[in-house]
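Only a single protein chain was left out; the remaining protein chains are all shown in position.
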Amino acid sequence: MKFDHPIFQRLRAGCLTVVVLLMLGCLLRPLEAPTWQQVQSGQPEFNLAGLEGALGQGILVSTLGGFRAIMADFLWIQANTVWEKRERAKFDSMLRLVTTIDPRPLFFWIHSARMIAYDVPHWRIREEGGYRAVPDSRQAEIDREQAEQAFALIRRALEFHPDHPHLYLEIGQIYLNRLDDPEQAAPWFLRASEQANAPYYAARIYAELLRRQGKNPQALEYLQGLYHRLPDHDPRAQKMIILERIRELEELLGVKGESQFKPQLMPDTKFIH
Amino acid sequence: MAESAISIRNVTKDFPVGISGKKLRAVDGLVLEVRDNEIFGLLGPNGSGKSTTIKIVLGLLEPSHGECAIFGKPSRSVAARQRVGFLPESPYFYRYLSGRELVSYYARLCGVNKDKLDAAVDSVIELVGMQEAAHRRVGTYSKGMLQRIGLAQAIVHDPRLIILDEPTAGVDPLGAAAIADIVRELKARGKTILLSSHLLAQIEGLCDRVAILHRGKLVREGRIDELVTDPEADCLVVEGLDPAGHAAVQQVIEAKGGRLLRIEKPRLSLDAFFLKEVHQREREHAVVSADQEDYP
Partner (left out) sequence: MSFQSPRRIRLIAGNTFLEAVRQRFFNSVLLIALALIASSTFFQQFDFGSSELKFIADFGFGALFFFGSILAITVTTQLFFNEMENRTALTMLAKPVHKFDFLAGKLLGVQLLMLAFTSLLSLVLLGILFWRETGLMGQMGPDAFSEGRMVRYMDILTFGFLQWLKFGLLSAVTLFVASFSNTNIYTIIVSFCILVVCQLQYIAREAYADMAPGPARLLVQGLGLIFPNFQLFNVGDQLLLTSQEGLPAVTVLQISLYACVYIVAFLLLAHLSFRRREI
């Protein structure tokens, strides 16, 4: 065989290139692997199964190819359009698709849960004839069904954001505002208040819910502990309001004199347990 | 003996045709020497291997067989090109640069020192007669101006060997004559010039020696006078002879053993005639313009 034949020369050049790149890849692997691990840790694992339904829309390639965030953003805007048209089935699948493609933004989870829990029941009641035609029991049933769907979504969100207080708050608020169930809502506000960087109002609402359930002694004890944990110089902590609630409860429970709560000025402490 | 400027020894160049393994032989066993400080013409029809030979000399192509050297250095080495200037056929330059910027760019690429740069650029621009257009963008230049600025970039770094590929192609006779003058000037400065062309009339008055290529092979090589003159015959140019005088001369020639082959009028080449007429008109126009300026 002639070794200067053009085909042989091209094959040789191609093989040399592949070998050089292979060797380079192997040499760089000790540098690349930990770097990739670090980068990947900021990107949740890809749930291919969740995208099956959308494969035909070319979403898969663009998502895999690094346009994940922007794909999710565009689908979210599309979901908003579907929301305006009240196409329930499509709306549902779009919300799940968005949160599957990019589970990182909390915004998608919380707003999806709110739309499912607050808006969709309204649509369903309208579909069934409106508030006057649909019996209260049926309305409550619809509210409960939608709330459960919202809870399921938020539980999925908690797999990606286990420590985020707003997810627990959202569950609590759905129980409270949509299902009017302070007993079920209270533990969620407590859990929210226990997370790092939780908003101060979570604890206040928990205490208020205890009061609504008639658990005044527990509410008082909780508020007394809360008062000492809150920082003095952060106006958002609203320590004066906490103190007012404590005094109201003491009056309600007949706590007088020495037994009354004594607010002491303590150094600014971080609001964590 | 002075070192040859270019030494080509048994150079053959084959080009592969497609992926079938067939080859096209562009240069076939070429042996050629270009001496120092001469103007050497490389002639031949299209496809004879002139451009391929020039590219081998410049190290842009590797010969399939044989060797080529410039002043003793292998032509493939970059160092060999340090003292070589090249003007390609139908040159194309960066249109957005001015003539001065272009020459300056190539000068710096060739390693001309910053402190000598301006002087070198000014000098070659003056030599090629582009002083007035040097500030304009190359994109606005005519064909002749492009050739001249191309010549400037080829010589700005003061090379010993200058290679010109079809330097007068597409240029009018006036422009070609100007380029020929520049080439003579370069030779006077001690340079060696290799130029390739198929415009034979322009080569004839310029080159010391020529080589003729055909289908990649060297056909003839030597001084022009030796190649084109008939050693067996002589040419006498006479004036003022009538037909009786012609007959008398013929008798003398025959008496001395010779034979009068033909009597014809001496001819100027068309190039030379054209230049003579145009230069005369230019001189007359200059005189008229000067008179009009003096007496408006």
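To keep things simple, chains are lettered A and B as they appear, and every chain counts its residues starting from 1.
The criterion applied here is as follows: contacts are C-beta pairs under 8 Å (C-beta built on N, C-alpha and C of every residue); 3 or more make two chains touch, one makes a residue touch a chain.
Model, not experiment: these values are computed from the prediction.
Undergrad: Can you tell me which of A:Gly42, A:Pro162, A:Gly214 or A:Gly257 touches the chain that was removed from the display?
TA: Residue touching the chain left out of view: A:Gly42.
Undergrad: Have a look at B:Lys50, B:Arg81 or B:Lys191 and name the one touching the chain we're not showing.
TA: B:Arg81
Undergrad: One chain isn't shown here. Among B:Leu61, B:Val121 or B:Ile203, which residue touches it?
TA: Candidates B:Leu61, B:Val121 or B:Ile203; residue touching the omitted chain: B:Leu61.
Undergrad: Write the list of chain A residues that the hidden chain touches.
TA: So the residues of chain A touching the unseen chain are 13, 16-18, 20-22, 24-26, 28-29, 31-32, 34-36, 38-39, 42-43, 61, 64-67, 69-70, 73, 77, 80, 104-105, 107, 199, 236.
Undergrad: Residues of chain B in contact with the chain that isn't shown?
TA: Here the touching residues of chain B are 15, 55, 58, 60-62, 78-79, 81-82, 84, 86, 88, 91-94, 96-97, 105-106, 108-111, 153, 163.
The definition used in the following text is that only the chains that are shown with their structure count from here on.
Undergrad: As a quick test, compute the distance in whole Å between the mean CA positions of chain A and chain B.
TA: 81
Undergrad: For chain B, which residues count as touching chain A in their complex?
TA: These residues of chain B touch chain A: 16, 18-19, 21.
Undergrad: Report the residues of chain A in contact with chain B in the complex, numbered from low to high.
TA: Interface residues on the chain A side: 2, 5-7, 10.
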